[in-house]
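Remarks on the structure that follows.
What you see is the complex with one protein chain gone and the rest in place.
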Amino acid sequence: MRGRLRYLVAAALIAAFPLLGVNVFYLQLAQQVAFVSIAVLGLNLLIGLSGQLSLGHMGFYAIGGYGSAILATTYGWPLWASTLAGLLVAAIIGGLVGIVALRARSHYLAMATLAFGYIVEILAQRWIDLTGGTMGLFGVPQLNFGDFEHGGIYFFWLVAGALLLLQIVNDYVMQSAWGRNLRAMKESESFAAIVGLNVSLWRFGVFVASAVLAGLAGVFFVHQNGYISSDAFNLAQSLTFLIAVVIGGLGHPYGAIVGALILTVLVQFTAVLYDYSLVLYGGILLLVMLVYPGGAAGLLSGIYSRLRPTPKAVRVAANERAELDDAFRGRPGEGGAGESLLEIDNVTKRYAGVTAVNRVTTTVRRGTVHSLIGPNGAGKSSLINIISGLYAADGGRICFRGQDITGLPAHARARLGIARTFQNLQLIYNLSVLENVMLGAQSERTGFVAGLGRWCFSSSFEADLRRRALALLGFFGLAPYADMTPGDLSYGHRKLCELARAVMQQPTLMLLDEPIAGLNNEEAAEIADAVRRLRAAGITLLIVEHNMSFVMDVSDRITVLDYGEKIADGAPDEVRNDRRVIDAYLGVEAVE
Amino acid sequence: MIRVERLSCAIGPVRILHDIDLEAAAGSLVAVVGANGAGKTSLLRAISRLLPISGGDILFEGRSIRAVKPYRLARQGVVHVPQGRQIIPSLTVEDNLRLGADRIPSLNPENILRNLEREYARFPILRERRETPGGSLSGGEQQMLAVSRALMMEPKVLMLDEPSLGLAPRVVRAILAALRRLTSGGVSVILVEQAAFAALEIADRGYVLKNGRIVLSGPAADLLKDQALIQGYLG
Amino acid sequence: MSLPDFVQILVTGLAMGSIYMLMANGLFMTHLTTGALNFGQGDFLMIAAFVTVSLLTAGAPTFVALPAALLVLVVLGVLLERVAIRPLERQGARDSGILAWILTTAGFGLILENVATLAWGKSSHYAPPLFTSRKENVISVFGVGFFVEELVIAGIALAVIAALYWFLYRTRSGKAIAAVAFNRDAAALLGIDVRGAIVASYVIMALLAGTAGMLVAPITSVQAHMGLIYTLKGFVVLNIGGFTNPLGILVAGLVFGVAEAFCNYFDSAFGDLYPFIFIIAFLAIRPTGLFGEAKADVR
Partner (left out) sequence: MLSRAGFAAVSALCVFAFAAHAETVKVGVVQGLSGPPAIVDFGESYLQGIKAAVEDYKAAGGKYQIELIVYDDEANPQRAVSMVQRLITNDKVPLVIGTVSSGNVLAFAPILQRAGVPLMAGPSIATNIVSQFIDENPSFIFRCSMVEKYQIDAILDWGVKNFKKIGLVHSTTGYGNFAAKEIKEGLKQRGVELVAVEAVAPSVTDLTPQMLNLKNAGAELALNFNEQFELMFRAMAKLSYKPVVAGNWGISSRKVQEVVGNDLIEGSVMGQALDLAQPKAKAFDERMKKIYGDKYRWPVVAALGYDGARISLMAIDKAGNDPKKIRDALEQVDGYDAISGTPPKPFGPKDHECLDKKDVFLGVWRKGEVVRLQ
């Protein structure tokens, strides 16, 4: 049950509300709440999920609105056409600003969007021939379906209906892979890249989407009263949206509506207290940010869940060890075991003067467990980062499955079948353990509409994905913690969780960066066991690790680095007895 | 000089230190060794009060320092050289050196100047680089700078976190030797090291840490007798 | 355009530019230690302007009015850090993280605006000339007229900035702030009172905004909502100059002010439009400012 009932009730309320004999004033307020919510919904996705801050969304609101109003009024287009055109313009401009958003981050992005907002405000006010400026644009056709008497009611149904649909889409996004990916991206772009997400594309997409939603709100606004004036589009409007998002609850599915509602009421309230309105707004901002960062919606749902805790989802294979294979379907190996899979050729990496990796060459063979050892600062992690594509090598080349991937971005390499774990865990703390694992499954992504359909109408939405993720958790003995967040797990369990996520990616090659650092013997043993079974399942592993006994235990081949140089490369026994290795690794020469 | 009694720490729900007992007498050098994530760094952060204590206590010169703020503790003479050196890149070598000493009320300009000369004598390379920004030093030079910067503060307790990290053996040897010499001046040193044996070689006492517990401790010499055992714990 | 006109506009621009430069440096200071920008900083400017004006019109001598105004600003700076910044840090990085400080500082500013309207009314006020007794105090050089204030503004602003840089790079406290900016824990381990340094940076921000307010008061109309535009232009300057480099801010500020004045001379109808178009194009090409360098996103 994903609250389909909820939506039916909402639809019923929407249908009934205007018929309860509410007067024009309240009806108009309701319309306003509805279309403001639409704009805020978009902003909530943008800031709350993808972590991009826009201070100029009023711009898109205005562009959508003016686009439709001008075409319908000055050029007499039919409303459906002008509306669509308005949205299109908003989308195009959104795309242009979105390009800046791709390059600029945090406060630079805030600046760019702010400037954009100002530009629109100035043009709306002074390009009088087009917009009519402050004196306004008259006779903008209203969306009343030719019935002036009950036009307001139809208009409300239209706007509220649109809001309901968008809310459903919004809920889908927030509860599906789309939302998970966005949250992941917000917390760590490098993480998103290594599970195979094209971060730039996603950021761009969300930006445009939110621009279009703001545009839609603008379209509804201009066709509400049949009159618009540029005074309605100013910086304050952008801030209003922003405040609505925060008051409502940033990232909360119902934050938008709650925020818009509260704000509209607030505005009516302050109409009489005009001498103190700013203290009121300012005070509320401080109060919300400092005391209820979750916003009103967060507060309410908190109370709600305390009143009646939601039952835990029933899970397959809750506790007993699931078999790996039923969760993991190894990719059809293009080549037989033993042949070269990854070739590292003369790779070099320097940071400010220091050479971390110096002309290292080695080959990882298919179906083997290959270990990379050496004291801290020997350049092991740097090498892993270079292979996974997070760092660019300063020299040399890397070939994977016979293909030169030196120039490929991290997400592309992930899609080719390279998965990795991090020395300092990369987990998404806003998501549950289960969802963290599910993040790994980027390879099979369903189309948006198809997914939406399944989410709405089939009870088995993402069931298969869930089952496999749970099975994997079972395999690593984490099934009982599926619904917790990584923050609640012990260090060892977090490591296992990350390992599970990597396996979920169905990789050909797994890079493990210090998989057992900081684990106790039992946990270490589990990992060793897991490594063997992964190898058995046909995965090739490249492991960076300090722990000699572990490495000797699991490895088929070992490469030893010291001060960025390769000092040994061979089977465990050869390496174990290599004098240089002992010196370097146990730092004995410092003793003599 | 400094004594840690049944110390426990937790970050959120995760307990990272369990009932640690450790003592560093005046003029002694104590080595803390252990695998990655065993809790060595956390231990030092707890002693220098960057980490909240959930149980136990820490005594400096007999007084509890549970409630002391990190910067005040540093001014009182418990100086911690953190991992990664933390040289301020925008400041020159000399500015970096003075940074800590400038904060200590008991040090007047003459003392500071004297200490400066002393440190330049200890690591001549720093004198050559005195006007260059700390950011452009090599790893080894940065480590020397970090140690000198701490010594400028005339510490009673000096704690170092992995000074050998990513350094050439020669440099490591030089630094460890310098530390050893310090103790003769009455300073007590707590040394956290990856290169376990190198550290134990110069230490008076050794503690082996694992999963936030002290699993082995005693005179460094005794510990060194059973390398295999330590190997086991390190792995 | 004739040479005298050119000089005329140039001086006008330099005067406003110095104001923007002061604002940008204020934003820079708080960003240095806490990564936060005071979106209510323009309201700090406004309060300083109001206090100065009302003291001067009440007949207080300049050497009393200015320090008094600065004192008020210091209090505000400390208060802001205490009320709108420190609690957020205790809260830790929440979902609202990227927004939090924008909204708390803006909220603080809104309250200041309201206080101002209650204390001084909603209409605009004007300062009697700060530095001379005559009502209109114009000095004419080769047929080019200036307000004494304009010259004084540029002068004082540059002096203040010079002092700021001397403080940051030559004094112990300045170096302490640099250390805190680099890494708080490391700073604490060197015996540096981190919280103190942060508060100091907020006080400096307040002082810079206050100076800007006192300087701008004589050449403009003072009213409760005058602040926002100064915050924004300071923000623009900071973005052009880059968040890393004080010199960049200095240059960017003066250039921006002069450019704006010439925009108004050549096309007064859209004079205020060009700066914003410029900043967008600029950020598209140099997403981290003129002198700022991009940071690697990994870990």
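Per-chain residue numbering starts at 1, and chain names A, B and C are given in the order in which the chains are listed.
Just so it is clear, a contact is a pair of C-beta atoms (placed from the backbone, for glycine too) under 8 Å apart; a residue touches a chain by one contact, two chains touch by 3 or more.
Because the structure is a prediction, the values reported are computed rather than measured.
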For the chain not depicted, the shown chains it touches: A, C
Sole contact to the chain not displayed, among A:S106, A:T134, A:T361 or A:N424: A:T134
Full-complex contact with the absent chain, from A:T74, A:N198, A:S277 or A:S432: A:S277
For subunit C, residues in touch with the removed chain: 2, 5, 8-9, 12, 15-16, 117, 121-124, 126, 135-136, 138, 140, 145-147, 219-221, 223, 225, 229, 261-262, 264-265, 268-269, 271-272
Residues of subunit A in contact with the chain not shown: 23-26, 28-29, 32, 122, 125-126, 128, 133-136, 138, 221, 225-232, 234, 236, 267-268, 270-272, 274-275, 277-278
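The criterion applied here is as follows: only the chains that are shown with their structure count from here on.
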Chain contact topology (line, ring, star, complete or other): complete
CA centroid of subunit A to CA centroid of subunit B, Å: 41
Geometric centre distance via CA averages, subunit C-subunit A, whole Å: 36
Numbers and ranges of subunit B residues touching at least 2 other chains: none
Interface hub residues of subunit C, defined as touching at least two other chains: none
Touch list for subunit A against partner subunit C, complex: 47-48, 51, 53, 55, 97, 99-100, 103-108, 110-112, 114-116, 118-119, 122-123, 126, 189-190, 235, 239, 242-243, 245-246, 250-251, 275-279, 281-286, 288-290, 293, 385, 390-391, 424, 430
Subunit B to subunit C touching residues, read off their complex: 45, 48, 50, 69-72, 74-75, 79-82, 86, 88-91, 95, 98-100, 102-104, 149, 153
Footprint of subunit B on subunit C - complex, ascending: 172, 175-176, 178-179, 182-183, 185-194
